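Some chains have been omitted; the remaining ones sit where they do in the full complex.
When the chains are written out, they are named A, B, C and D in that same order, and each has its own residue count from 1.
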């Protein structure tokens, strides 16, 4: 689209319909929509693997409704992360079509589910890591990937993990969400040749320092093939997994 | 192989060639080679995307020679990272076949180059980040990937980066090595839909705290599709990129 | 004024109206007003570029009213930052003349607007950074500067920023408020020769550590001409910008 | 220059000398010079207030000579920071014209001194902070500003500072370099209405943590109008000061 518009502009210059000075003004500008408090970026799906995702924390329900509505005009599937029940309930009054996953804390619209481009194993060390994993899993499903949930297989009971090695290796990408010491990422990384996306969670006693311990552990993984995203950032893990699944697409 | 050996053991149990108690002893053991000071892991190529890579720092030249020799018995291509010139020169006396890249600080053997499974763009913010990028690029080439080097395109002169967008988008995976504030990872992440592997480097003034500033910046990237590896860990970035390129392989 | 008073004292010494010992006592003392719980510093406008600004957090509404009233006796324009709605409502009962910006969390009086000495571009990476930016923008307007708001132009969608380069370059000073990885400060710094005041915000996922990631990033900016103020300190950015605009004033 | 080239390209498109597709290719590219290991950015003086400055640390003397030579082709005044005596001596063999300040650790060429656009007071708390201050002062002089050096006026002997208040206020901008607790930035900030650029230095006992204590202190300055740059970054302070002096220039 952008490319087309650029060509159109240059054609107008060539044909004299557009002055050179005016073209100079336009040429460094790509289109987006101005909403006042935010600039919606409809082209993101071109540069990214999914339309813009709304991060709901710190936005008012009114702002969220406006953003979602605008997105919904141009996209079949729309995601808002970090949405509390209260936000969902207010948004649902303005947008009855909206759905909600309280575990993943995601509001979403899914008019035409995308075909799954591949499978992602989403693994957690414990039960407390599940909300982060669910944020990843639901995002993946909305972005067109199959999410294989394998929860509560932390290294304190290694046999629980070893039992799922086959399932893990049948996925193209692996997401590991773990708090405390975050050892699961290294252990999984040592058991599979698949790319592992490690998500530290803020689960743990005092010296976990809200996920810092797991974060450092994952960055220092002795197993190779591990990339790390931000603490509790399930969406970020899903977006990276989707990018990897799309790698062989032009 | 493992699977076969397991079947063979079970068959021996079945046929009575192997006692049950002995089988119990064997069954949790997978094969590796004991060298005394280290345990070489020949099966890693099965679980991983490349044979074991030797991390030379903190090992004596004698240890490195022994490890490389053993690896070379079973593998055509062998890598040792973080090797100083002094280590190279001593290793070369025992292993004349060995090659060395002083910039990447890698010693390696490449008897039969692997065909490139895909292309990885390796980008640096500045000149000082090049050694880390070269570690990544050379590892990629030895692991069977094409490395497209794009160096010194930091965000202080954005046009240098914008000039290479097409090159970047023609790769399947993007590696960004940057120190200081590490902003390049976010900017590249915002310009491509490819998975971006961010490598913070320890380049910078005092408050970079040996790469911590870039590390935190990359973990907090506002662009999605970014995974982070350890500070100055060019090899780790290459290994993750290779895993991603192999995603669609069974 | 101080200078005059010092001369008057010395003249009184010369004329014998003031004893030498008494003069010794007085001479290290500059005038301020004692309020018991605080010492109002009416001369600050001489040493600073604006009368004292009240930081409302941690003060009672009564204290704030007293301070504002005293300031209002000698100044046309008065500012109180970090004021919640509750504080505003209580203060408004005692000082009906007071105005409030809920977004900027500022209470203020503006009897005779100051003429704008110059223009400051106030830029944010995202919507969540807007409150900090509004604190800066409103302070600037009250201090006699034009604030050009350019919001939600983070580096994940670079074209949004590139579209405003001309606006940015038409300002004399640029303020950039950004959380997460704070990359916008470096990118803007690379695109303009204007002094850039970077304000890290506490917006972000876990590993932003309440603004630490953005703070470190901004201090390590690879672009030159960037000065950093405290996390979320919109007022501090405005005060520095006002000082810069007044640079060529005697 | 850029602007002109853009116009020329568009004119060629208009006149049919340049095909539309070729123009698309060119249009996002601004000119720079490819040196292999680095990309020299000759247009920086347009976007910045001085040609590109070479950061010598981590570069070989050969690289530095090449970079300086290329810069010297297009610029009268050239700066390389963080240059050791050894680097200077090797560079001087290839570039006899080069000058060196061992205190500021700067190599430079100054063929036609720029007229001073204003005066910057460069203040240090102690003698150990002088190298950082000299880096700032010499950069300023090469960038076309007068540097008023006021050294060793730390707050432990306040009268030394108070004696220079007039000098400080006669400058347009103030740079304060201080290690240990960095209190001088706040005290100077409280005594002048000029913008204060605070440079934390790595000078101090153990709990200064290589400049962290001074850095945090300066960011938390209770005086307004203070912007902070990186630890020991004298050049960064000079570049910001130069940008401020150029504020009223178009």
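Heads up, the rule we're going with is that a contact is a pair of C-beta atoms (placed from the backbone, for glycine too) under 8 Å apart; a residue touches a chain by one contact, two chains touch by 3 or more.
If you're wondering where the values come from, they're calculated on a predicted model, not measured in any experiment.
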| item | value |
| --- | --- |
| Copy count for the complete homomeric assembly [4 present here] | 8 |
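Note that only the chains that are shown with their structure count from here on.
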| item | value |
| --- | --- |
| Co-neighbours of subunit D and subunit C - touch as defined | A, B |
| Joint neighbours of subunit B and subunit A, given as chain labels | C, D |
| Inter-copy rotation, subunit B to subunit C, in degrees (Cα atoms; steps of 5) | 180 |
| CA centroid of subunit A to CA centroid of subunit D, Å | 40 |
| Mean-CA-position distance for subunit C and subunit A (Å) | 37 |
| Residues of subunit D whose C-beta touches two or more other chains | 47, 215, 230-231, 236 |
| Contact graph of the chains (line, ring, star, complete, other) | complete |
| Touching residues (chain side subunit D, partner subunit B) in the complex | 28-30, 32, 37-39, 41, 43-44, 47, 55, 57-59, 63, 200, 202, 210-212, 215, 230-233, 236 |
| Of all residues in subunit B, those that touch subunit D in their complex | 126-128, 130, 151-153, 156-157, 159-160, 162-163, 165, 203-208 |
| Contact set on subunit B toward subunit C in their complex | 125-126, 154-158, 180-183, 185-187, 189-191, 204-205, 207-209, 212-214, 216-224 |
